[in-house]
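Missing here is one protein chain; the remaining ones are kept as they sit in the complex.
We just call them A, B and C in the order they show up, numbering each chain from 1.
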């Protein structure tokens, strides 16, 4: 997508070429099918699938959504049709489009993660694996791994052995432990990081004295968490030399540029897709306008610019 | 504050009697003086002082504030006049009012924390010490302690030895590690927990490519973080049998009741004080109305009610 | 038809007590089925998610929603004035199946009357015999809307406080001759009302009942799986209210689990 005026939106992430730096976050775009009625999937920089588990998973009891100030709680709980149908139905369908697919892999045990990631890699239809070790919505859905740098690194190393495609690791914000975890995961062989997953959160219906979510707790996303996400990107990108995909509350072009300047090599739009399925093409266009105005020609010109300008 | 209709707002926290369950958070009420022009300090359930350090501290370079969606970033950085002047000027002034004072103690080393806490306890003018081991705004301002349960516990144990008044420990949300840390701190002798401090966060001026805060990073507070705070209270109160003071984005009476039902024994209003210095008396009145309407007679009737009703 | 994403200009607002009809212009491509909904951005600020509203009226380039104020989003929407713009996604979801013959009994609880009024109009156009039963808290709640709907339909009202029509819920208005054998039932209202109705009709009667359910929604497109309701077909599994519904045949839903989240 190189425009006449020399603005080049393309980025390369761990060897994967993207038309523009905007991916769509796991779980906020289905597996593309529903959204394709409203948006051309070919216009996406990349697509991260909904979490898929080895076995089909019914997900959490409703209600699963609650809106909070500038944010949203969800407790979907990994509802999905399981690996088999995903590989047979969704992934082939997605591969018809000219868009790289990150398959979001979740598991209830290390063995599941490994088995599953291997199958995805073998399918030949995925551009990358996104290892979801930070889902706040299932007891053992990986949150366990992300809070312990050592365990996280061990899992990453095992998965690394069985996949032939780039391996991204998705982390939650870890106040104070971001650098340490990023380093451990990088050393274990990750090719990139996805930051951030939702924050563990909760809301209560005080009139009825019951949780707003059927699963009691859930994950907070949306503009409310954007400053936390920018900070996580800043910390991780300062600690390791891996491409970071920044996500969390991106609602505008300048939200995305914040992430890039803080060190993200690309960004992903999440909750905003649920409000505006066409957000990515719109933001990509706005980004080109911003670059034209400010005189940036290529996306990497902006990546990590804060540090290059001497901040931090 | 027992009204005619039998509504009783009083609570007891680690042996300290409060007129109502609303305290004011550290750093959001100065040391009471400025606010006293607009609000009667005697109407507060309790007052948590601004962080005080052993030596005077100029704080971080401006700008120190930035507004984010439903939230606020600050990087005040522990600006204060130091222990000596605090003990000579502020604490005696505060003790003229009929309101229990939690002195927020911050340090740059374990030794400082201990020395300082001891002096506060000896002054005889403080109701409790609030050990701030979670300030995101200073390199070594305690964030180091809060991210390591063991180190946190050691510090708490040392401080516990030298103070004769109740000791509250203030923690940040620790996704996945809340229970563990709460347990460690409780075993080390804490009398209560303050949850939560601000979240590490950051914002960027993309037009000028520079951080919005002079200190680059800061702490996120306000309604945006409320669901994260409720979750932290829920986790900690489920893990330990200590009174928890819930804080984080309380903006209405029902925000406060969420905290109580999730397990907080009392709550503290923070950023809202900066918008409405009279928030506490107003919310206390609204709480009495809520209790009247729903048939709760005493605050403890609501505390932890979610779990008592079988949730979680 | 696939959903559209469009901006619509408000033409008029009619206030009916606790609710307002917000009338806006739509393009030719917009042709909603009864029971389908539109997903509307209701102001900015701290509200980030769209709000779903059933189509209440549609004819000749004009459509409307009937909005009952329950929170910030609905307060914002019902205060729109002529000339204001709305950001809309829709029509979305699966509407009512209109193909069944016989007599049609429409049961509305409160604001649930919105999709049923639109359904009633379409059924009447097709020559069906329509009875609209409507339960509300008190007789004055919806201003002059009962009069207005009374001119279009064979309308019967029940009120919780007995201030108008029968005292009790809308179920009190079901007469003995309204049986699953001869009548088709369409219902929209609070979860508790739908559960009570399924109990009243009993298992044998479920095939004659279609219900429109209200779940909190985010995407409205079936993508996020946030709006699920318990399904019979996949034991322990769920259907998406926004895409598989909001209208379901009563047999599709697991009413035991439906009851749990009242």
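Everything that follows uses one rule, which is that contacts are C-beta pairs under 8 Å (C-beta built on N, C-alpha and C of every residue); 3 or more make two chains touch, one makes a residue touch a chain.
Bear in mind that the values here come from a model prediction, so they are computed numbers and not experimental data.
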Contact residue for the chain not shown (choose from B:27, B:173 or B:227): B:27
Options A:100, A:192 or A:223, residue touching the unrepresented chain: A:223
Selected from C:3, C:32, C:46 or C:93 as touching the chain missing from the view: C:46
Residue among B:9, B:23 or B:72 touching the omitted chain: B:72
For chain C, residues in touch with the removed chain: 43-47
On chain B, residues whose C-beta touches the chain left out of the figure: 27-30, 34-35, 37-38, 50, 58-59, 61-67, 69-72, 74, 76, 79, 214, 222-223, 251, 271, 273-278
Absent-chain interface as seen on chain A, which is shown: 69-70, 223
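By definition in this document, only the chains that are shown with their structure count from here on.
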Whole-Å gap separating chain A and chain B, where each centre is the average of the chain's CA atoms: 33
Whole-Å gap separating chain B and chain C, where each centre is the average of the chain's CA atoms: 46
Chain A, residues touching no fewer than two other chains: 69-71, 222-223, 251
Set of chain C residues in contact with two or more other chains: 46
